[in-house]
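As you look at this complex, bear in mind that one protein chain is not there, while each of the others sits in place.
Chain IDs A, B, C, D, E, F, G, H, I, J, K, L and M follow the sequence of writing; residue 1 opens each chain.
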Amino acid sequence: MDLAQGIVKAAALLGAGLCMGMGALGPGVGEGFVAGKACEGIARSPENASLITRTMLVGQAVSESTGIYSLVISLLLIFST
Amino acid sequence: MDLAQGIVKAAALLGAGLCMGMGALGPGVGEGFVAGKACEGIARSPENASLITRTMLVGQAVSESTGIYSLVISLLLIFST
Amino acid sequence: MDLAQGIVKAAALLGAGLCMGMGALGPGVGEGFVAGKACEGIARSPENASLITRTMLVGQAVSESTGIYSLVISLLLIFST
Amino acid sequence: MDLAQGIVKAAALLGAGLCMGMGALGPGVGEGFVAGKACEGIARSPENASLITRTMLVGQAVSESTGIYSLVISLLLIFST
Amino acid sequence: MDLAQGIVKAAALLGAGLCMGMGALGPGVGEGFVAGKACEGIARSPENASLITRTMLVGQAVSESTGIYSLVISLLLIFST
Amino acid sequence: MDLAQGIVKAAALLGAGLCMGMGALGPGVGEGFVAGKACEGIARSPENASLITRTMLVGQAVSESTGIYSLVISLLLIFST
Amino acid sequence: MDLAQGIVKAAALLGAGLCMGMGALGPGVGEGFVAGKACEGIARSPENASLITRTMLVGQAVSESTGIYSLVISLLLIFST
Amino acid sequence: MDLAQGIVKAAALLGAGLCMGMGALGPGVGEGFVAGKACEGIARSPENASLITRTMLVGQAVSESTGIYSLVISLLLIFST
Amino acid sequence: MDLAQGIVKAAALLGAGLCMGMGALGPGVGEGFVAGKACEGIARSPENASLITRTMLVGQAVSESTGIYSLVISLLLIFST
Amino acid sequence: MDLAQGIVKAAALLGAGLCMGMGALGPGVGEGFVAGKACEGIARSPENASLITRTMLVGQAVSESTGIYSLVISLLLIFST
Amino acid sequence: MDLAQGIVKAAALLGAGLCMGMGALGPGVGEGFVAGKACEGIARSPENASLITRTMLVGQAVSESTGIYSLVISLLLIFST
Amino acid sequence: MDLAQGIVKAAALLGAGLCMGMGALGPGVGEGFVAGKACEGIARSPENASLITRTMLVGQAVSESTGIYSLVISLLLIFST
Amino acid sequence: MDLAQGIVKAAALLGAGLCMGMGALGPGVGEGFVAGKACEGIARSPENASLITRTMLVGQAVSESTGIYSLVISLLLIFST
Partner (left out) sequence: MDLAQGIVKAAALLGAGLCMGMGALGPGVGEGFVAGKACEGIARSPENASLITRTMLVGQAVSESTGIYSLVISLLLIFST
């Protein structure tokens, strides 16, 4: 492996780490906010628990998507370069 | 691969990682806020659950768009350079 | 490719990544705030749902614009240099 | 292209990316705040929806201006150097 | 162009980018706060809409001034050096 | 081991550390918010404790997922390079 | 131009950019807060609109002063070195 | 030990420190929030103290998990490289 | 000008820029807070407008002082070195 | 001691410092929040002081655990390398 | 001037800039908070205006002291080295 | 002292400074929060002052522990290397 | 002065600047909070003005102490090295 290839590979792996790291920070906080508000909502109106849980899961799923994009980009950076 | 090409490729891959990372952080937090407020809203007025869920999904979709732009730029940086 | 061209191209690609990354962070949070407030508003006065949704979409469209500027600058940095 | 020109061009392109990135972050958050407050306002007094929407659009337009300055400076940095 | 001139020009262009970027971030957020509070105010007392809108525009104009200073400094850094 | 391989390996290991570090920060805060709100909710309506606990666990599990993605990427960066 | 002069000039121009950038960020946010509170105040007591507007303008003028100091220092850094 | 191995080992140890540091910061704040809310809850409804304590411990355990992932990655970085 | 003098002068000018930049950020935000609270206060009790305005101006003048210190240090760094 | 060993040892010691520093910051803030809420709770319902104190201590103990992980990793980095 | 003296002088001047910059940021925000609360207090109880103004000035004077320390250290760094 | 030993010692001392610095920041803020809430609590129910003070001291002692860990690590980094 | 002495002196002076800068930032904000709360308190109960002022001054004096430690360390770094 010559030096140029080494720099490319190193940048890819460092980038993968930063990408997944920041990509886990954002959705991790966001989804926690969703679930926290859902718990608060169920405590206030338990008769709508299934409705709120469903909304929570759908909302988290959308928010999760950007985390999954990060995962995909990280895997691409690790394996395809 | 000579050194100049290596620096270019390395910058592209590092940039891809930072781009997707920050691009997942913002929408991840933002969409979590949407879904959290939607859960709160449904707990208060469950009879409008479908309306609120629809608004939540539309709002998240628009917010998701910037995350998808990041994904596109990241993929461009990885593959087309 | 000589070294000077490599540095230019590398800076362009790293800049594209940072530009789209930060440009997705801001509107992503901002649009999430809009949609969250819209959900809160519909829960309070569901009879105005269409009005609120329209305002939300218009407001998000304007906020999206800066995200699109970032996308344009990123694409320019990737392709036209 | 000699090395000095390369450094100049590289700085211009990296600066363009940072400029548009930060210039999208600020107005993106700010305009989101405007639109969120407008949705909240319409939910409270729907009979003034047109007034509030007009104010929102005017306020966002002024806030957008700094984002457009960033776009202009970014384009200048990319093309005129 | 010799190396010293290249460093000077490069610093000027990078400085222009940072200047306009940060100079758009601050007023962008600040003006968004103004317009958001104006929308909130009109929703509460719509009969004073013209007064509030006038105050909002004057206040935003003053806040815009620092953004314009940044624009001026950025243009000076790009063209006069 | 030659120098290029050393740089690649070093970048992978540093990236693994940053990835898991940031990937633990986000979900750690987010899940704490969920559990805090769940405790608050049970104190207000203890008769729904099982419902709230179930929602808390489901919400935390989804939020945990991005932390697990970080773990996976970190392990990949350590072992498969 | 020899190298030492180049470094001095480069530092002056980069410093000018950072100075105006940060010097626009602070007053931009601060003046936005003033104007936002003024709009809120006029909505509550419109009969004192002229008093509030006058106070807002005086307060913003003082806050603007630090932004103008930054402008002066930036111009000095660009032209007098 | 040659230089390449030294760089790899150094990166692993620095990465281990950053990983555990950030991985302790997040859960440390998050779990503190949980326990704080639990104390608040018990003060309000002491008759549910056991329920709240149980929920607190379960919630903290899940939040602790990301801290433990960090510990595992740190130990791996220290010993297995 | 030899290299050592160049480094000294460059550090002085960069330091001047950072000093005035941060020194404008703090008082800019702080004085905005003063003026915002003054507007809020006049809206609540307009009969004390002159008292509040006087207090606002005195308070801003003291807060301005640190901004002026920054200006003085910046000018010293630019001219007396 | 040759240079490679020196770099390894230096990275280990710097990493140990950062690890314990950040690992003390997080739990330090978190545990302070717990104890603050416990004091607030006892002021409101002093008859449950022992219950609240017990919960506070258990909650702090769990939160302390990540601080202790940091201590362990720091000691490992100092002594075992 | 030889190189070692140049580095010392450069560090002193850069340090002076950072010292005064950060030393103006903190008291600038803090004193703004004092004056803002004083305006709020006078609006609520104008009959105690002189008492509140006196307290504000004493409190600001103490807070100003750390800003003056920064000024002294900056002047020492500029002139006595 | 050869260069490798110098780098190791330098890293240890810099790490000690950062470790104690950050390790004082966190508990310093956290313990301030505890004592602030304790003062608030005593003002509300002075008859429980001894109970609240005891809880405050116990809570601060636990929070202090991470600060002491930092002290220990710093002393180890200074003396045992 | 040889190079090694120059680096030591330079580090001492830069460290002195950073130390006093950050050491003025913290107490500056903290003491501002004290004085702001004191003004608020006097506005609410002016008959206790002397008590509150005394408490404010004592509290600020303790908070000032860390600022004075910074001053001492800065002076030591400037003069005794």
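Basically, contacts are C-beta pairs under 8 Å (C-beta built on N, C-alpha and C of every residue); 3 or more make two chains touch, one makes a residue touch a chain.
In this text the structure is predicted, and so the values were computed from the model without any measurement.
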| item | value |
| --- | --- |
| On subunit L, residues whose C-beta touches the chain left out of the figure | 1-3, 5-7, 9-11, 13-18, 20-40, 42-44, 46, 49, 52-53, 56-57, 60-61, 64, 67-68, 70-71, 74-75, 78 |
| Touching residues (missing chain, whole complex) on subunit M | 2-5, 7-8, 10-12, 14-23, 25-34, 36-38, 40-42, 44-45, 47-48, 51-52, 55-56, 58-60, 62-63, 65-67, 69-70, 72-74, 76-77, 80-81 |
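The rule is simple: only the chains that are shown with their structure count from here on.
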| item | value |
| --- | --- |
| Centroid distance [mean C-alpha coordinates] between subunit L and subunit E, Å | 41 |
| Subunit J: positions in contact with at least two other chains | 2-3, 5, 7, 10-11, 14-18, 20-23, 25-34, 36-38, 40, 42, 44, 52, 56, 60, 67, 70, 74 |
